[in-house]
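Every protein chain of the complex appears in place save one, which is left out.
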Amino acid sequence: MGRQGKFHRLWFMSLLLQTDASRRRKPMPSVASSVAEGSSLEQTLLAQYMSVRAQTMALIEPLSAEDMMLQSMPDASPTKWHLAHTTWFFETFLLQPHLSGYQPFNEAYQYLFNSYYETVGERHPRPQRGLLSRPLLTEILDYRAHVDAGMQRLLATPTSEIESAVTIGLHHEMQHQELLQTDIKHALSLNPYALNLDAAASPEAANSDTQQSPEFIYFAGGLSQVGTDANECFAYDCEQPRHQVFIPEFSLCERLVTNGEWLEFMQDNGYQNPQLWLSDGWATVQQEGWQAPLYWHRDGEKWMTMTQQNRVPLDLNAPVCHISYYEADAFARWRGCRLPTEFEWEFAAQAAEINGNFLESGHLLPQAAPPQPGLKQLFGDAWEWTQSPFIPYPGFTTPEGALAEYNGKFMANQWVLRGGSCATAKQQLRATYRNFFYAHQRWQFTSLRLAK
Amino acid sequence: MGRQGKFHRLWFMSLLLQTDASRRRKPMPSVASSVAEGSSLEQTLLAQYMSVRAQTMALIEPLSAEDMMLQSMPDASPTKWHLAHTTWFFETFLLQPHLSGYQPFNEAYQYLFNSYYETVGERHPRPQRGLLSRPLLTEILDYRAHVDAGMQRLLATPTSEIESAVTIGLHHEMQHQELLQTDIKHALSLNPYALNLDAAASPEAANSDTQQSPEFIYFAGGLSQVGTDANECFAYDCEQPRHQVFIPEFSLCERLVTNGEWLEFMQDNGYQNPQLWLSDGWATVQQEGWQAPLYWHRDGEKWMTMTQQNRVPLDLNAPVCHISYYEADAFARWRGCRLPTEFEWEFAAQAAEINGNFLESGHLLPQAAPPQPGLKQLFGDAWEWTQSPFIPYPGFTTPEGALAEYNGKFMANQWVLRGGSCATAKQQLRATYRNFFYAHQRWQFTSLRLAK
Amino acid sequence: MGRQGKFHRLWFMSLLLQTDASRRRKPMPSVASSVAEGSSLEQTLLAQYMSVRAQTMALIEPLSAEDMMLQSMPDASPTKWHLAHTTWFFETFLLQPHLSGYQPFNEAYQYLFNSYYETVGERHPRPQRGLLSRPLLTEILDYRAHVDAGMQRLLATPTSEIESAVTIGLHHEMQHQELLQTDIKHALSLNPYALNLDAAASPEAANSDTQQSPEFIYFAGGLSQVGTDANECFAYDCEQPRHQVFIPEFSLCERLVTNGEWLEFMQDNGYQNPQLWLSDGWATVQQEGWQAPLYWHRDGEKWMTMTQQNRVPLDLNAPVCHISYYEADAFARWRGCRLPTEFEWEFAAQAAEINGNFLESGHLLPQAAPPQPGLKQLFGDAWEWTQSPFIPYPGFTTPEGALAEYNGKFMANQWVLRGGSCATAKQQLRATYRNFFYAHQRWQFTSLRLAK
Partner (left out) sequence: MGRQGKFHRLWFMSLLLQTDASRRRKPMPSVASSVAEGSSLEQTLLAQYMSVRAQTMALIEPLSAEDMMLQSMPDASPTKWHLAHTTWFFETFLLQPHLSGYQPFNEAYQYLFNSYYETVGERHPRPQRGLLSRPLLTEILDYRAHVDAGMQRLLATPTSEIESAVTIGLHHEMQHQELLQTDIKHALSLNPYALNLDAAASPEAANSDTQQSPEFIYFAGGLSQVGTDANECFAYDCEQPRHQVFIPEFSLCERLVTNGEWLEFMQDNGYQNPQLWLSDGWATVQQEGWQAPLYWHRDGEKWMTMTQQNRVPLDLNAPVCHISYYEADAFARWRGCRLPTEFEWEFAAQAAEINGNFLESGHLLPQAAPPQPGLKQLFGDAWEWTQSPFIPYPGFTTPEGALAEYNGKFMANQWVLRGGSCATAKQQLRATYRNFFYAHQRWQFTSLRLAK
């Protein structure tokens, strides 16, 4: 089960939850809430909608129609599918129920671009999304325009129910923006001819390591509140409810592990030493032949990695990324440390501002930590594997209703990641946000922070 | 990775740990400690040794040499291998280092019956253990006698270091007693001709359900200590250290879920309804074609199951067993409940006496709960799946030393089970004991208790 | 091992053979030899070249750049790859060695579009051809134009050596024309939205069966010559040498088995009756769930099939196609007949004219046999499975030279097919031509003729 399936199940469940909640409670804070005071709700919501949708279109700018066909593994989806599916969400959950007189763009799209489950109807098999040469890209772009036009009409008179659903739809689209980038990066990595799409973006070499030994920051821990309740801000069901945990004292490294440090691990035969690995991890290393993070390759004396568009020299001061949980865990053991729990991370992040290297920076890779003292890179740069399996919070309950079947469905065999990446839109993030992947997956921007 | 590999890694690590600890501390309480006062240490330890070894021999009584060859899946091992491997442990860790003049029975056995890892040398590939027609069973029995004779000499003058190692060896053998039973049960289940080994043991039919709706017992929870420290009693590393957790209020069902209740789940199409299942669980159900617990089959109107030796009618009042984590989780969801966490279970069990239906009862299957009020079946009958993944306790550290590589190696993708089964020796168990298996495995005696 | 690999190995070997032979012998008859007398060699060869190349371009007319990316299975290749690879052949074997001053279009194409083997250098992995979004289609079309321009210069002064190589290159491209069609047909069949590319080509319904019981034609057999020698006409190495075989008397059905007859087989539970099938065939039927030929599906009362571009009603009088060897063999057994040997077919075809429903007809599917008496449909419509495995002729020898490694490499586990199909260019065919595929493959236009 890949990443996207999971998101949709949560969204749709949330959609019902929120919709229902909004009838009983005060309007839920939305992504639109940061817009300047004085602008009307409809203006800000529409502006927000147009802004997120435009961001998606900006991401495909370097890609051809042929690139947007690529599906390199079942975990990933073609760009074209992401473009259509995010649009399908607005058509299905906003325009069809709420915009009177709305005509669906094409009935077949219900089947083709539904990532949802049996109860909502048949859907195109996920591993065959790469076979959808039709509809053509031009048709998908027309579909986007058609739905955007409908949304403009609808958002002229939004209700609080519509606002809730649009908010979810926009978060949904932002997450697909991240997946769109990681999926196309993986696909292009398999074509020796495909890179350097944006020749202008030639990076300076950075194969030198000037980083100091990092500090560890001490936290006293104790009884603490983690998670959130839905009426405080937008949040997914798996972040709820807010509840008490006891956290023993701990220390966190001030920054993420760097590429330079990872090279030391490799030079110390980290990938060859079974003593460092979890049993399942060692089996995976053997089976997959892993010898370095995903996308690394050696070019003579120099190590290279890649962005979504180019091969670039490895920046030894930048955070390592594209590693599995197993690799993160083995590295921490090698260093005599461990991964943090998700609550240690959340405890440390509660007071932090949400600043960092996000999608908006355009960097396309994690960047070296700034030289300032204190905890850095909590948000952005790369997702941080925690040692916490993805399981329900105490009091997590399955909501009633048609979409209840999806509640918590992914709470087995996956691990929590925290903090966001350079491919995450800033406004998606918050200290309580729980991302989750299987321990062997590495095509996301995944890194680690040491704990003791 | 099956069950036995895991145990060995922990044993051996513990062996070093305990051995080391015993030099610095007062003698560790042992399995021998329950022996009547007045008997000397050497008598009690030797008596204990002979008793556990004799228990193993009693288990093979109904089996032929040909039965003891069977290996029906990589997760399981042949009976003959269990007999030899537990003996190898005493030869390798007690007789060779500590009994002067000891001659190994056969050099080749080091390779054949080592379940250990690369650092200790090559070992026979696990999935090919069923191909070991040689050494013959008679040779293995000679091996046991040879080692038992050596142990009798050694235990004439035990040191505290020897006592620690023997204690571990006996716990090791007791766990293999359980595996020996579950492995042979699985193998014989695949031979239509093999069962009814013990024709005398014909059980009365029990296909009627007289059980009342069970009560739920309320617990206030709060800050609580869980786990143990090594100097208190014998315990494995993964139970350590004792530490504080915050447990919200909860309720536990007074008894395990019964076969009768499981039939209701099946009749309500529990195995056909994707809304009840975790995503990975639903995929497993589809792939494996599960429609009932392992070993159930229908004989006309009557449901049958099996013991290690016979087909028997299903007792509707007895606890369901041989279910996966996925099935336990789906059943709990169907009932509007959930599985307990491992700490809820431990919190409730801390005050309980260790009584129940264990190996010693000879029942070979879980039994209906007695009609008394209050929490029942906490220990024995069947292992209880918890909703807690098997991960390290705060402060768990990798010990130094040659065997350090195995520390915590299995702490990924497995789930904690608590309480023991009808195939567990009573003295193995304690409230802090953590057993663990993968979510899809069902050949152990596994059941569930509902929580709210 | 798919179809294309095989062809290339044979071509290239033949290239060397022919080239060498042409130095010692009279000029080899070429595809150009049918051109009207009076035109000079250079004119006819160039005209032939331009004609074949134009035919390829005509085939892609209904396809988009996105369609031309599709690779639906390892056996198949994307259209774009076919376009580039056939061009690579002329660049590598004609322009680079023979056209002075020729500049390769792009060095990377040597790697990307080489289907060849280790000795000629690395090549892009076959199953990942569908990931080649780059080079873009527009670049491939430029590549074709660049090579065509070079070829025009080269063919202004052809030598006999060049003529030989061009002849092979054109046969090579013609075979890729067939593969291009069968590969894209397979890919589009998996997209519920993709068909009806050419809406104008709406066929009339043809679900009625007016065919009479067919006649069988008797042949006396006897000692006969089969195969060919290279100096007689263009032929591949596997058709050589001409040699004597003894053929017992036999009878051949006058026409191919029809769709109507195949429906009778299905209605008589042909796909459910293990007695009709080869052991390997029955295993394949079970594993693949075959219940009808490839591309058949039921639309209410009516059976449908598909062309490269459209879903169409099944013509019950037309030959069945897209069946495996196993299905052909089972059908023949069901009818109390058998498949012909390749030499029976060749014996019968030696006197026949090469007329029929070829690529040039534009029919895209086999057509009902005309009502005339005598053997029909020997050439064109659909390839005929024979009961002859693809093995070397007596006296077949591995040629010396750099490409010798590929000689006969595919002569194991494949079966000979004879006669060509509606996707074969007419001038590819001759009575001695041996096509070959694995017994389970069915995406080519494959059919059968009964023998007794």
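For clarity, chains are labelled A, B and C in written order, and residue numbers in each chain start from 1.
By definition in this document, contacts are C-beta pairs under 8 Å (C-beta built on N, C-alpha and C of every residue); 3 or more make two chains touch, one makes a residue touch a chain.
Fair warning: this is a prediction, and the values are worked out from it, not measured in the lab.
Novice: From the touch rule at the top of the page, work out which displayed chains the omitted chain touches.
Specialist: B, C
Novice: For the chain that's not shown, point to the residue among B:V52, B:M69, B:A230 or B:V416 touching it.
Specialist: Touching the chain that is not displayed is residue B:M69.
Novice: Among C:N231, C:Q387 or C:Q441, which one is in touch with the chain left out?
Specialist: Counting the whole complex, the residue in contact with the absent chain is C:Q387.
Novice: Looking at B:H98, B:H124 or B:H363, which makes contact with the chain not pictured?
Specialist: Candidates B:H98, B:H124 or B:H363; residue touching the omitted chain: B:H124.
Novice: Contact with the hidden chain only, please: which chain C residues?
Specialist: Chain C touches the missing chain through residues 1, 5-6, 9, 117-119, 223, 243-246, 248, 274-281, 283, 325-326, 329, 333, 338, 387-389, 391-392, 394-395, 398, 404-405, 408-413, 439.
Novice: Even though one chain is hidden, which residues of chain B still touch it in the full complex?
Specialist: Here the touching residues of chain B are 64-67, 69-70, 72, 108, 111-112, 124, 128, 130-137, 187-188, 190-194.
Note that only the chains that are shown with their structure count from here on.
Novice: Viewed as a graph of touching chains, is the assembly arranged as a line, ring, star, complete set, or other?
Specialist: Graph shape, chains as nodes and touching pairs as edges: a line.
Novice: Report the inter-centroid distance (CA atoms only) between chain A and chain C in whole Å.
Specialist: Chain centres of chain A and chain C, defined by C-alpha means, are spaced 47 Å apart.
Novice: Could you state the distance in Å from the CA-based centre of chain A to that of chain B?
Specialist: From the centre of chain A to the centre of chain B is 40 Å.
Novice: When the centre of a chain is set as the mean of its C-alpha atoms, what distance in Å lies between chain B and chain C?
Specialist: Result: the chain centres lie 62 Å from each other.
Novice: Taking each residue of chain C in turn, which ones touch at least two of the other chains?
Specialist: none
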